[in-house]
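Encoded as structure tokens, the structure appears first; notes follow it.
Heads up, one of the protein chains got dropped from this complex, but the rest are sitting where they should.
Each chain gets a letter, A, B and C, in the order it is written, and its residues are counted from 1.
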Amino acid sequence: MSLIMLSSPHAHGGDSIRMIMLTVILALVPAAGMSVYLFGWMAVLLIVTCMLTALMTEAICLKWMGRPVSTLLDNSAALTGLFLALTLPAATPWWMAVLGSVFAIVLGKQLYGGLGYNIFNPALSARVILLISFPLNMTTWIMPMSASMGSIEPVINLYDFTTCATLFFAGPGALQLGLDAISMASPLGYIKTEATLGVPVAEALDAYGYSYLDAFLGFEAGSTGETSALALLIGGIFLLARHSITWHIPFSYIVTVLLLAGLFNALNPDQFATPMFHLFAGGLILCAFFMATDPVSSPVTPLGQVVFGVGCGVITWSIRTWGGYPEGAMFAVLLMNCAVPLIDHYFRPRVYGHKRRNES
Amino acid sequence: MHAVCAALPLWCCGYGFKHEKVRVFCGVRDWRVALYSRPMTEIALILLSSVLVNNFVLTKFLGICPFLGTSSKVETAVGMSFAVMFVMTVASTVSWLVQQYVLIPLELEYLQTIFFILIIAALVQLIEMMIHKTSPVLYQGLGIFLPLITTNCAVLGVALLNVQQEQTFLTSALYGFGAAVGFALVLILFAGLRERIEVSPVPELFKGSPLALITAGMMSLAFMGFSGLVKF
Amino acid sequence: MPAMVRKLAQRLGMLQHSFVGGVHPNMHKLTADVAIEECDIAPVHVLPMKQHIGEICSPLVAVGDLVLRGQKIARSEGYLSVPVHAPTSGRVVKIEEHTIPHPSGMGLPSIFIESDGDDKSDESIAPISDWINTDPTQLRERARKCGLAGLGGAVFPTFIKLVQDKRFPIETVILNGIECEPYLTNDHRLMLEHAEEILEGMAIIMHMVGADSGIIAVEDNKQNAADSMQQALDARSDMDGVVVHVLPTRYPQGSEKQLIYTLTGREVPAGKLPMHIGVLSQNIGTTKALFDAVMLGKPLTERTVTVSGDALAKPSNLLVRLGTPVRSLFARQGLDDFSGIQIVHGGPMMGERLKNPDFPVVKSSTGLLAMSLQAMKAAHTVEQPCIRCGHCSEACPISLVPNLLADQCRSDQFEKAAQYDLFDCIECGACSYVCPSNIPLVHYFRYGKGQLALQRREDSFAEASRKRSETRDARIEREKAEKAARRSQVRKTHAPKTDEAKAETDAETKTGGEAGVADSKATESKD
Partner (left out) sequence: MISLLYALASLGVFALVAGIVLAIAQKLFHIEGDPMVEKLDALLPQTQCGQCGYPGCKPYATAVASGEADVNHCVPGGERTMLQIADLMGVEPKDLEAEPAAPMLAFVREDECIGCTLCIKACPVDAIVGAPKQYHTVIADHCTGCNLCVEPCPVDCIDMLMKPELIEHWSWPLPDTKRAQLGHERREQHAGHG
């Protein structure tokens, strides 16, 4: 039957979904490793919890929908869990991590029909749900180990498993600490608060003890996986080299942010932060290389991808600069996710032999 | 002609404020306000606020019925968008005029709702005839939702909010237009998403409206990112 | 990234034009070094009545007739058609339907010729050795009469392309020696072994269409073929406008439109032919066949076929008479047992997969592949959901968005698919080849195209029916009106007493009866 009625081609290049997902997981290894180095056992606990919950939820959903549970082996659920873990603050309690992973898999993915049909990036939608639901926890950054920010010293030893496990499972109360005792502001949040008080950006950053090198290497407050631009860039370049993603989205995304930041910084350096600050701050690089390029929820066509990237860039920078939230990257990606079907429709490439785009 | 049209509002906002009549027309009781207002920035901010930040559908949750009802196809959504844009803009201006020059002088503010609904109903009748004439297919596609613009709470909402927030004539027109553009924007985006969901293997329980509502919820979450972008 | 670098290089003039997308399949050119062998004449030849694109032929011979090799046995009906010739001398044993290499497994009326072993040729077609002084239209008629059709697999009647049209003068003749399909090597071998003849054929083509320049395009995985053509070219003094271009290997370089773009930088507009931009491209095998038809007076009765595949012990390039049963060819190469083996007619990227080898070699048979099941792995893994990775869009040589098209075809949104330029798809298979989810994209496109064609046929039929129905209704109305007019006239002018009036009433009842039929029909259908 099927053997005969199958059309050409009768050869296949050998790519598979599994390999593609595995490549992305591999590309995230440097970032995950860096997060473990910076946040010690907290990062380990978070990553393991998220990935395990994601896999279990996926398995339950598949079972419930009567699909083969072996689909789990396509690695996509594990990847979603890892993504989510890397976007969460290190001090996230266990139940929030579990809740987020369940949201990501159920609301973000399985309700839409499973892999390939989700409209929003599952990890990011879960992250935003958590941010809206638990704004305090989601903006509480603990200080990374080995950071050298002025006189501030880490309050707790993140390399100590018992401390971390207590913090993770029982909360800071169990360590006789308040949330604010172990937390510090992220650079983005700090300059946002200072800006409302009318402090110029450069002064605020000085007061914060900000250094570009630290930001590039990752020695700053932030979500577990997003702080180290270096590790993320290594992963991103690996993805580009393996042809898992194309340059269009990351390039247009980052360049848009840099251009906007550069332009406004040149106009008024007191009010607007420098492009380099924006580049290394928050989740820009993580989103540009890993989240926005999620194939399922991004446009297919090259031009569409550029439009998508530019849109993400504009929204990210606008929210960071003028919005109520200090970080806009994840909102930007989610918002542009909404526009993907229309982008796909209107930015198709010009077909061979046709004069104009979209001419039929 | 176009130049005059474009210049008129600017003139009203700028120089026009010197004249007593124009000031009254624009609803600016205290003429000093006009001196400090920067028209272009204000226009942009009002639009930005009503389109993105205070989006009628996703943050004020008004007009959900047509949002769900006419979003199954992009073409229908576009048609609906234009109809709503027309009705909303005109309704908000006309109702402002009626409020200022009929209801307030006659002290009939309590008849606000009836008057506004009357205006909206008449406008909807008008656009219905126009669409029936120009595009019978769109007319069929919109079906019951076209006359239902009358009871679209977003339209009445704009008119009432304009009065409540003591908008001027110009800002209320802008506000109405912006709200309509915001409605159109999310409606068309949503229609695009729904066309994609339509061909997805969605679990039986969530087919149709449930998933559409969940998606709308996710969109609303995403739009929360804009909050605080414009302080209005 | 490479795409961007390539484009940049093109802009800077560092590189020739190059079509977008494409893939690099494993080429498996097993028979590149195997010389063309002439195949023995089969005892019975089967000649389907249509071996080209266009209208079907009708037989000129009857059962029992004796035929000679090269004798015309089927006449073309209509313009877009070429005749069929007997591949060897013998007797017509039967004319009945026989399977042809078509994915449907359906058959066509075919003439069965039993070989008498003498292989006597029909000498009635004289060689035209002085072609340079012959009128192009006469040469064109020769191409038609000899049954020439594109031997690259598309089998478009060759004579149609070989025309001088004042509105579209041909400037460049492209000789397509790309052969980008894996496994196939027959053009490769022809270029090595018959370079002079092919060049002569190309000269004839250039004379026929009045072109001055020519390009012989060869992929760089057969450098020796390019060298051979260059050598032959150097030996001739009259072909100065012709150059040999060696192009980097990339599938589907050999596709006409892609090749034209690579060589000239011009695109064939959608729905147009290469001649509209002054280009003519011909296949190597067809050019050789044209040489045979003109210089030797030999109609198309044989072609080279690559018999290969990973399940074949002895792959080879064979010179085969048309109509030879494929089973015997595989048997000749040492394959008798077809269990667990898939037969592919053509190349693996664009060929048809067939149930069994019970079909004859036809004009479109570029290759015959016997593939083991492992080699056909793509078909055996399950189709997974599309993750929209976009690899298909990248691979598409004409910049379609295959995954969206497949979605539309799958959910029967054919009109939308047509709007997304479904009909521009050349079915090269690059998208399916790279798809990590194993989606049979090309199959979806073929399904969509078929359904859309069916819908359009139905629509045009409905339109025609409606017109006919409206004419009929109008006629009935008119007849009724005329009758009524006549009746009232009768009443006015005649008193009811003469014989004439009686005759009139008779006629009236008669016609009234007719009207009654229509009426009763109407009431009937209302019930």
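Assume a contact is a pair of C-beta atoms (placed from the backbone, for glycine too) under 8 Å apart; a residue touches a chain by one contact, two chains touch by 3 or more.
Source: prediction; values computed, not measured.
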> Missing chain touches which shown chains?
Replying inline: A, B, C
> Which of these, C:P43, C:G210, C:G271 or C:G450, touches the one chain of the complex that we don't see?
Replying inline: C:G450
> Among the options C:E38, C:D240 or C:E463, which residue touches the chain absent from this view?
Replying inline: C:E463
> Which of these, C:D118, C:D165, C:D238 or C:E383, touches the one chain of the complex that we don't see?
Replying inline: C:E383
>> Using the touch definition from the top, which of B:I43, B:I64, B:L118 or B:C153 touches the missing chain?
In response: B:L118
>> For review purposes, identify every residue of chain B that touches the missing chain, sorted by number.
In response: 98, 102, 106-108, 111, 114-115, 118-119, 121-122, 125-126, 129-130, 132-133, 136-137, 140-143, 198-201, 207-208
>> For chain C, which positions touch the chain that isn't shown here?
In response: 100, 102-104, 106-108, 382-385, 407, 410-413, 439-440, 443-444, 446-447, 449-451, 453-455, 457-458, 461-466, 468-469, 471-472, 514, 517-518, 521-522, 524-526
> Can you name the residues of chain A that touch the chain not displayed here?
Replying inline: 1-2, 5-7
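Keep in mind that, in the parts below, only the chains that are shown with their structure count from here on.
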>> Based only on mean CA positions, could you tell me how far chain A sits from chain C in angstrom?
In response: 51
>> Please tell me the distance, in whole Å, between the geometric centres of chain B and chain C computed from their C-alpha atoms.
In response: 57
>> I need the residues of chain C touching at least two other chains; which ones are they?
In response: none
>> Residues of chain B that contact two or more other chains, please.
In response: none
>> List the residues on chain C that touch chain A in their complex, please.
In response: 1, 4, 19-20, 23, 25-26, 103, 105, 182, 257, 261, 267-272, 342, 344, 346, 348-355, 371, 375-379, 384-391, 393-394, 397-401, 403-404, 418-421, 424, 427, 429-430, 432-438, 440, 442-443, 446
>> Could you list, by residue number, the parts of chain C that touch chain B in their complex?
In response: 407, 410-411
> In their complex, what parts of chain B are in touch with chain A?
Replying inline: 74, 188-190, 192-193, 195-197, 200-203, 206, 211, 214-215, 218-219, 221-230
